[in-house]
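Note sheet for the following structure.
Heads up, one of the protein chains got dropped from this complex, but the rest are sitting where they should.
Order as written gives the chain letters A, B and C; numbering starts at 1 within each chain.
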Amino acid sequence: MEIFNITGIIPIILFASFLFTGLAGGRLKPMVSGITGTLSIFIVTAVSYYTAYKYFFEFGKAGNEYIKIIPFNLMWLQFNDTLFINMGILLDPISVMMLIVISTVSLMVHLYSLGYMKGETGFARFYSFLSLFTFSMISLVISTNLFQTYIFWELVGISSYLLIGYYYSKPSAVAASKKAFIVTRFADLGFLIGILILSYITKTFEYTTLTDPNGSAINQGSSVLFLGLSAMNVTLILIFIGCAGKSAMFPLHIWLPDAMEGPTPVSALIHAATMVVAGVYLIARLFPLYIFSGADALNVIAFIGTFTSLFAALIATTQMDIKRILAFSTISQIGFMIMSLGVSGYGDTNGLGFTASMFHLFTHAMFKALLFLCAGAVIHAIHLNNLNEMGGLRKYLPVTHITFLIACLAISGIPPFSGFFSKDEILTAAFAKNKLIFTTALITAGITAFYMFRLYFGIFWNKEVKYDKTPHEAPKTMTTALIILAVGSAITGFIPFGNFVSSNGVPLESHIHFEIAIPAVITALVGIFVAYIFYKKENNLPVRVSSAVGGLYGIIYRKFFIDEIYIFITKGLIFRFISGPVVWFDRHIVDGTMNGIAFITNLVSEKIKYFQSGQVQQYAYVMLSGIIIIVITVIYILSNL
Amino acid sequence: MTIDQFLLMKNEILLIAIAVIVLIIDLMTDNKKILFPVMIILFIFTTVIGFIYQTDGELFGGMYRSTPLINMMKNILNTGVLIILLQSAGWLINKAENHENIGGFCFILISSLAGMCFMISSGDFLMFYLGLELATIPIAALVAYEKMKFLSAEAGTKFILSAVLSSGILLYGISILYGTNGSILFKDLNNSVEITNLQALAFIFILSGIAFKISLVPFHLWTADVYEGAPVNITSFLSSISKAASVFILLILLFTVFINFSEIWNELLVYLSILTMTIGNLFAIRQQNLKRFLAFSSIAQAGFIPLGFIGGTSLGASTVLYFLLIYVFSNLGAFGVVSVVTSATGKESMNDYNGFYKTNRGLSIVMMLSLFSLAGIPPVAGFFSKFFLFTIAAKQGYYFLLFIAVINATISLYYYLLVVKAMFINENEQPIEKITSDVYAKLGLAICVLGIVFTGLFGIIFDYINTLSKGI
Amino acid sequence: MIENIGIEKFVILSTLMFFIGVYGFLVRKNLITILISVEIILNSVNINFVAFNKYLYPENLQGQFFALFIIAIAATEASVAIAIFVTLYRRIKMIDVENVNKMKY
Partner (left out) sequence: MLIPLLIIPTITIFLILVCRSHKQVKVVSAAGMALQLIYSIYVLIEYLNLRSLGNIEEMLFVQSYQWFESFNIYFTVGLDGISASLAVLTAIVTFSGVLATWGLEYRVKEFFISLIVLSTGVYGFFISLDLFTMFMFYELAVIPMYLLIGIWGSGKKEYSAMKLTLMLMGASAVLLVGIIGLYANSGSGDNLTYNILELAKLNLPLDVQKFLFPLIFVGFGVLGALFPLHTWSPDGHSSAPTAVSMLHAGVLMKMGGYGCLRVAMYLLPEAANELGWIFIVLTTISVVYGAFGAIVQKDLKYINAYSSVSHCGLVLFAILMSNKISLNGSVIQMISHGLMTALFFALIGMIYERTHTRDINLMGGLMKTIPFLSVSYMIAGFASLGLPGLSGFVAEMTIFVGAFQYSDTFHRTATIIACASIVITAVYILRVVGKLLLGPVENKDYLTFRDAFWNERAVAVILIIAIAGIGIAPLWLSDMITNSLNPIILKLRSF
């Protein structure tokens, strides 16, 4: 549709901004880059809202159903007649919703960073990378085909790498960025193989064909076997591995906490609100495929989501670094979304899980970005991020305090904040599907409330700490972003989300399910209350409790030793038992054979030199025996003639 | 006998004339300076005549024959000897002890060449034998030319003893052949030779006699010692001209007299070829003395020649000719440099050549080109000739031989590169100082380089040889 | 033609001489003796040629001519060889073949 052609300028603006700030930024005043970046993202946001408005309210519906609109789709690379990669724009409810989320959060982060990053070396670089990231992320969500998604999937990966390693002089940042990239890359391998097998089975990359519930892709898939398993399930699980990597699902979550080495706005944008939900988005994008051809895969997804959410929440209760707590919280919340997709069905109320997941994605983006930005404001003020060393900040940072509280309430699922609504839907969906999952989710929600308020009390209440310099509230650019996001976190729950986003495009009436909501809110309140007791005032209760459960606490505190296992696998196994031997093999066997041939040649050469004894009579001997041998040979030849 | 018929022998006659003129000048005048230029001019004249004037016919009832192909062979030999004469100028003129004997040296060398020409022109075994001995005995004298050196005498001793023994065996073979066929004329034998045990024995004796001259393994052992001990220019004469002439006559014998034996000699040459290449290479790897090194390298090179005989095709014959033409250029190029260096400094060891490029650019580049040509590296000519030899073998289906041959070509590349490495890469505190070679040597090397570079690139040369060899 | 002596006698004689020559070449230490051994080989060839000519192909004289030439050439060979031995003798004062082995390997 003509009207949506304007959406096409979004990636162009962002890419131009990336190139400009990247190439010219270093030579201009730092602020020029900042303002260029912010301005371009502002335009992008405007266009996104415009697109969303046009899509949801004017052109998106055909009959009762939201349809997929492809304003344009250009051939980028052709493999054969059926397999080709297009670059295009696909608009449907979830991509438009993601446009809103990404542009909004990104704008806030751009704005916030103008203050937060001021005076840093490489300010232009920062904005350049931010533009690159936003460009890739937006292109990812509006992809028309799986391969385009993969392309930008990799690009967000690299932007994330660049931004985590922004402080490249710091070894820990370098290590963290490397880890993040490699872990996600490993997951992407699964994704890639998944795509390729899928394309082999279905002969297409295009989403419109792939996800058409009545289309050939879905019907063909189930009969094909791969390594003795149903190919479709294997494929979809492989794709899920890619999602799990990006979205930090267990056991591929290890990179996300380390990624907090990056500047805080980056954590807010990439590692809380947008990139890490790409996995969720991708599953949602391929949802019909999962539903109709990959029921087993979907079950796996549900359990991994559930487990991850509990697991991460547990770890979050013990961490001390405020950003890391938020990181684990992010993992846990994404676990919710994944789990919600896993328990969802297709169409009508069956599809509630899908809607809930997207809804939670939406609200979570707001409040988690807010949480991170608040944390950033705290760090900006006191240059510390260890929970033990801070406290009593409510006096110094009033705006931060209030907005942080709102975010905490939202994430804990206290009405009327946004998290309440989305979490309620998730729990409802889980309840309908599987009681075990529901129970786990409920407990996790309680733990969530506990650790969030542990954080909140720990920062703003608890002990009074003497700071070297009196902390000051952040500058206007930062607080503006905080306030806008806080408003978002507070009210977005009232959006009738199901009207816009649903599993099959048909609007879904949603309402609050009190039979679920009440226990959930109670659990959350219990969590908050426990946190209140433990952390409102400085006391030795936490220490007593932690020493009481001793070993368990230690295990959780060490994040269940997952990092150690990884280090063992990489350093211990790959380096020592694969690469080492490879090099050894190269040096000794392969080269050894070559050198051995040379050595043997020389040896033979040395041994036969005695034929050449210098004695002319010996020469005659050799010559005559040569003749005799030749005679024998000739007799032999003659006898065979 | 008319003048025309005599003109068939123009090459031999001219050569003998030159030899006599040289001898006369040598006796008549004490001023040795003019001797050399006069001889060179005459020799160039002879060589050019050889290219211009083609002859075709028989003399003495078939004892002597001349065909365009034989003419071409003689041309190759003439060119080679011309180069050698040019290269030996420095050694002869500048060294006092040699200076007196310029005339003798040239006389003997040219007589030997005349002997070779007679040999390849021969139409019967008597002429062949006479030519062979005329070619060999003078060389023995030249090998022992440096009277003051023990090594030279030792080389001479070894050479003459081995040569005499081998020619004795050869003769015995000829006598058996005569006994069984009643003729020593090639054209008679051509029809009457058949595969019997006795004749096969005769064939083997004759073959081994010639193989001795080509230094095929196991008849090669004299080669290295003689090459090392002889004066450089004689070594180059032995390794290229003498070898080439023997190959030519072998070619003629195999393709005419012993054509009925082709099954036997096909097989036999395969084994000899494999042995020769391999042993030659294995010995060459270890050598430090450059002359000895080139000796073994020439053995290894000789091992490639039988590839062209396989199948007994005229294309094969032309390939052998072509190979030898290029081999003469390349080998003489390498020996030419060694000759220049040896006559200027007396150094022959490979280590002495370390850092050679620093002081003597031109010489080391000539050396490198020659070695690359010997190794068969494009675009220099050696590549083409070797490639064609391989092609001949493959066309007959001898893949195993081909395989051994290419492996050996690679090994040979290794030791050729050792020399290149010494000249270009190795560092040396005191490299051989700058050598200014005389105009003769320069001319000689220039001819070599031109030959090395252009013989391959101009395919017409090969095609020309091929048209000649059709009527072998 | 000698009565009652068949060609095979000559052939046996020449073969014997050939091998005697070869044997001499291989085992004698004095260079001159070695040279003489070679002469024996050449002479065995001569006997061959002449005998074949006389007995088998008496109509022309190829064999006899060949023998004549061999004799002549053997003489030149011997002269050159001995000349070389003389220079050798001048250097090391002996003509033992075992001492002529400075160059090897």
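Here is the rule we go by: contacts are C-beta pairs under 8 Å (C-beta built on N, C-alpha and C of every residue); 3 or more make two chains touch, one makes a residue touch a chain.
The model shown is predicted, which means the values in this text are computed figures rather than measured ones.
Participant: Of the chains that are displayed, which are in contact with the missing one across the whole complex?
Facilitator: Spelled out, the missing chain touches these shown chains: A, B.
Participant: Of the listed residues A:Ile100, A:Ala175 or A:Ile402, which contacts the missing chain in the full complex?
Facilitator: A:Ala175
Participant: Touching the hidden chain in the complete assembly: which of A:Ile3, A:Ile67, A:Ile158 or A:Ile512 does that?
Facilitator: A:Ile158
Participant: Write down which of A:Ser579, A:Asn602 or A:Ser625 is the residue touching the left-out chain.
Facilitator: A:Ser579
Participant: For chain B, which residues touch the unseen chain?
Facilitator: Against the left-out chain, chain B lists 315, 318, 372, 377-379, 383-384, 387-388, 390-391, 394-395, 397, 399, 402-403, 406-407, 409-410, 413-414, 417, 420-421, 424-425, 459, 462-463, 466.
Participant: Could you list which residues of chain A touch the chain missing from the display?
Facilitator: 75-80, 83, 147, 150-152, 154-155, 158, 161, 165, 168-171, 174-175, 178, 181-182, 185-186, 189, 192-193, 196-197, 199-200, 226-227, 574-575, 578-580, 582-583, 586, 589-591, 593-594
Please note the rule applied: only the chains that are shown with their structure count from here on.
Participant: From the mean C-alpha coordinate of chain B to that of chain C, what's the distance rounded to whole Å?
Facilitator: Measuring from centre to centre gives 27 Å for this pair.
Participant: Please compute the C-alpha centroid of chain A, do the same for chain B, then give the distance between them in whole Å.
Facilitator: Inter-chain centre distance comes to 77 Å.
Participant: For chain A and chain C, let me know how many angstrom lie between their CA-based centres, rounded off.
Facilitator: Whole-Å distance between the two chain centres: 97.
Participant: Send over the residues of chain C in touch with two or more other chains.
Facilitator: Chain C, residues with two or more chain partners: 22, 25, 34, 97, 100-105.
Participant: For chain A, write out the residues touching at least two other chains, lowest number first.
Facilitator: 609, 612, 614, 616, 620
Participant: Please give the residue numbers of chain C that touch chain B in the complex, ascending.
Facilitator: By the definition above, chain C touches chain B via 11, 14, 18, 21-22, 25, 31, 34-35, 38, 41-42, 44-45, 48-49, 52-53, 56-57, 62-63, 65-66, 69-70, 73, 76-77, 80-81, 83-85, 87-88, 90-92, 97, 100-105.
Participant: Which chain A residues qualify as touching chain B in the complex?
Facilitator: Within the complex, chain A contacts chain B at residues 601-602, 604-606, 608-609, 611-612, 614, 616, 618-620, 622-623, 625-627, 629-631, 633-635, 637-638, 641.
Participant: Going by the contact rule set out above, which residues of chain B touch chain A in the complex?
Facilitator: 157-158, 161-162, 165-166, 169, 195, 197, 200-201, 204-205, 207-208, 212, 217-219, 221-222, 224-225, 263-264, 267-268, 271, 279, 282-283, 285-286, 411
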